[in-house]
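All protein chains but one are shown at their positions in the complex.
Per-chain numbering from 1; labels A and B assigned in written order.
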Amino acid sequence: MARVLIADDDADIRDLVAFKLNQGGHQVTAVEDGVAALRAVREQPLDLVLLDIRMPGLSGLDVCRRLRSCDETASLPVILITARSQEGDVELGFAAGADDYIVKPFSPRELSSRVTALLTRVER
Amino acid sequence: MIPLPVGLVTGALLDLLAAGLALSLLIVGIRVVRTHRRRRHERIAAPVRVLLLELLCAPDDEQSELLDRIARIDRRTWVALEPTVTSMLGKVTGRARTALVLLCERRGSAAAALADLGSRTAPRRGRAAQLLGQLGHRPAVPALCRLLGDRDREVRLAAARALGRIGDPVAAPRLLRSLHGPRTVPPRVVTAALTSLGPEALPGVVAGLRDPSPLVRAVAVEVLGTTGAIARTPEIVRALREDPDTEVRIRAARALGRLGMPEGLAPLVAALGPDRPAALRMVAAGALGGLGAVAATVPLTRLLGDVDAHVAGAAARALLRLGPQGEAALRQAADGRPGTRAAAQARAALAERAVGGTRHDVLVEVTL
């Protein structure tokens, strides 16, 4: 079991991700934007963060950069969620320090296996 | 003596007051009804929404049972849930999506939408086309093709997008034909739809290269370039050399850059000539960068001093993509006589490269 944060402004995606990961036995916190995501990271211990890139306010990239620049969260696993059209985002995402990315639209299964894979990688 | 229309004004005042009151009530009414309806929908949909999420995340063996349960919900609940189902269609892939499509078919959404394609009200036809596209419903293709000639512009657009989503190559000639005539679909939408039809649609697209309408030829060339139809390079080369329409030639040049085949080199270099339209020269220079052919170094270097700053800039950035030899040529130009246009362009491009800037993808569109 892991503690996972999902930040996405799209309620459908948020609910879906939360549901799928809950099903996998994870404890999920869902927030709507980047500012709330940073707040959540500060307030509670987390094992993994899923960030939508295009969110109002602070983008997933901004959040990711800030996580990386802070000692406590520098090694927190981050998966970015990006839209298919915005290929440049992937490049930017890795530059910002993300560990993995997932492209919308995605299959819930793929999402959950990526999360599991990243969590195991980190444990090792 | 002007007689004062007191009665008239009094009457008008009273009417206006009544109108004001009616409007106020109308505003309040609209709000109340909307809020009420939204809350009702939320209330009804909330429990089934969880079921829907469960369906999307279910392992294979549980899927059919969940599907049965959701398919059995009453009409009122379905109406409240349907918006979520359709918006989810675009957000998930794989098994989850298949489950949604099955669900819609079980509920008769596809059949209802097919019937709605013939509706008298345009919004209904449009919504139906959109849904059929999202469902990837192949049987709807003939009807959607007919809708490409719909009298409502937005419906035509929705039909074209739906055909792209469904991806049946049969639609290719119809999509190309929808570019001209009294009721047209804009080239961008047609291009986008055609590119998602897959390789089987290419013969239909190639046929478009011989169409009398330049718009059709331009779109056909563009589609061949973006779908990576390298086998069609000779046809595109011919379009760049011979087409009487500048727009078609520009698109052909860009397509050759994308395809990256060596056959593109000679016609692209020829398109750099000073007598050619500036937009074509600029795109051709950029395409030579995409080709990455070292042989383009000399003609591109020659362009650095061009009077048209856009053409010169495109050439400088194209040189950067030719590898060490292009870069060497650029450095040489940069160290050339200071103050010349060529030196300035070369230095600007090198400086951008040094900071990792992205300004090399110069794009021009003339009209489309």
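By our rule, a contact is a pair of C-beta atoms (placed from the backbone, for glycine too) under 8 Å apart; a residue touches a chain by one contact, two chains touch by 3 or more.
Here is the rule we go by: contacts and distances are computed from a predicted model.
The complex includes a chain that is not drawn, and of the options "sn-glycerol-3-phosphate-binding periplasmic protein UgpB", "Glycosyl transferase family 2", "Electron transfer flavoprotein subunit beta" or "Phenylacetic acid degradation protein" the UniProt name matching it is "Glycosyl transferase family 2". Contacts of the undrawn chain with the visible chains, over the full complex, involve A, B.
Residue in contact with the omitted chain (choice from B:90, B:167 or B:228): B:90.
The chain that is not drawn here is touched, among residues B:154, B:200 or B:242, by B:154.
When the full complex is taken into account, the listed residue touching the unshown chain is B:344, out of B:175, B:202, B:216 or B:344.
By the touch rule set out above, chain A reaches the unshown chain at residues 33-35, 54-59, 62, 83-86, 88, 91-92, 95. Contact residues of chain B toward the unshown chain are 1-4, 6, 9-10, 12-13, 16-17, 19-20, 23-24, 26-28, 30-31, 34, 90, 122-123, 126-127, 129-130, 153-155, 157-158, 161, 186-189, 191-192, 195, 226, 308-310, 312-313, 341, 344-345, 347-348, 350-352, 354-359, 361-368.
In this text, only the chains that are shown with their structure count from here on.
Between chain A and chain B, the centres computed from C-alpha atoms are 29 Å apart. On chain A, the positions that touch chain B within their shared complex are 10, 12-13, 15-16, 19-20, 23, 104-110. Of all residues in chain B, those touching chain A in their complex are 49-50, 53-54, 56-57, 84, 87-88, 90-97.
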